[in-house]
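One chain of protein is taken out of this complex; the other chains stay put.
Our next item is chain A:
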Amino acid sequence: MTLLYQKYRPIEEAVAAIPHGASIMVGGFGSPGTPFALIDELLAQGQRDLTLIKNDANEPGIGIGKLIEAGRVSHLITSHIGLNRDAIAAMNRGELHVTMHPQGLLAEKIRSAGAGHHGFLTDIGQGTEIATRRREIELEGRTWGIEPALYADFALVHAERADRYGNLIYRATASNFNPLMAMAADTVIAQAYRVDEPGSLAPESIHTPCAFVSQVVQVAPATSEQGRRAHVG
């Protein structure tokens, strides 16, 4: 248990709690919502043999792309890595074990863990190869696939604003997987551009209540990576 007044930490100290071999959820869809500063700190501290759970693999040289290139990730649980050719190459060479889920199922597996359930029943993927790798049950006249919840030791999330207790507010499309992961991991480390005193955020504006957040760190706004995107607009 982290007491309320112990949550606001220097980034080095928060990330130092992560051991080798940890499973870590990482927020973000592409660049928005990716906790770049926490990832950079993890890169600097040297933890290895990590299992990462993230929607995508960012892009070469960006976000978790750096951890993958440094050989620090042994397993990636994700939905799409098409924008990171280095991650695809590492997967094809057999250096990176990749588990792919349809994006909405990945989100719901995490949400389910965060809601204190151990999974859910779904018809998504029936008739495709996704359904061949899971158990099914008959219920009320229909066949359902069983999708177990997805947990992790740690979650690294990015918020726009926070308070010292760990209440979080996300912005624009930087929300994505962050609020789900913030509920699903044993230890949740949040980075925010601004961490204020409790009371400075309106209670009804909070997206993730502080009860789910273990540690909160303040980071410099918008790293250069935030604006580096190799897309066509």
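Here, contacts are C-beta pairs under 8 Å (C-beta built on N, C-alpha and C of every residue); 3 or more make two chains touch, one makes a residue touch a chain; residues count from 1.
Following the convention adopted for this analysis, contacts and distances are computed from a predicted model.
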- Message: Not counting the visible chains, the remaining one has a UniProt entry; which protein name from "3-oxoacid CoA-transferase subunit B", "Peptide ABC transporter ATP-binding protein", "Diguanylate cyclase" or "ATP phosphoribosyltransferase" does it give?
- Response: "3-oxoacid CoA-transferase subunit B"
- Message: Can you tell me which of A:A17, A:L43 or A:I130 touches the chain that was removed from the display?
- Response: A:I130
- Looking at A:L96, A:L180 or A:C210, which residue reaches the missing chain? A:L180
- Task: Consider the whole complex, including the chain that is not shown, and state which of A:P32, A:G65 or A:G166 touches that chain.
- Result: A:P32
- Query: Of the residues listed, A:H75, A:R134 or A:R171, which one is in contact with the missing chain?
  - Reply: A:R171
- For chain A, which residues reach the chain that was dropped from this view? 29-33, 55, 78-83, 88, 98, 100, 102-105, 107-108, 110-111, 123-130, 160, 170-180, 222, 226-227, 229, 231-233
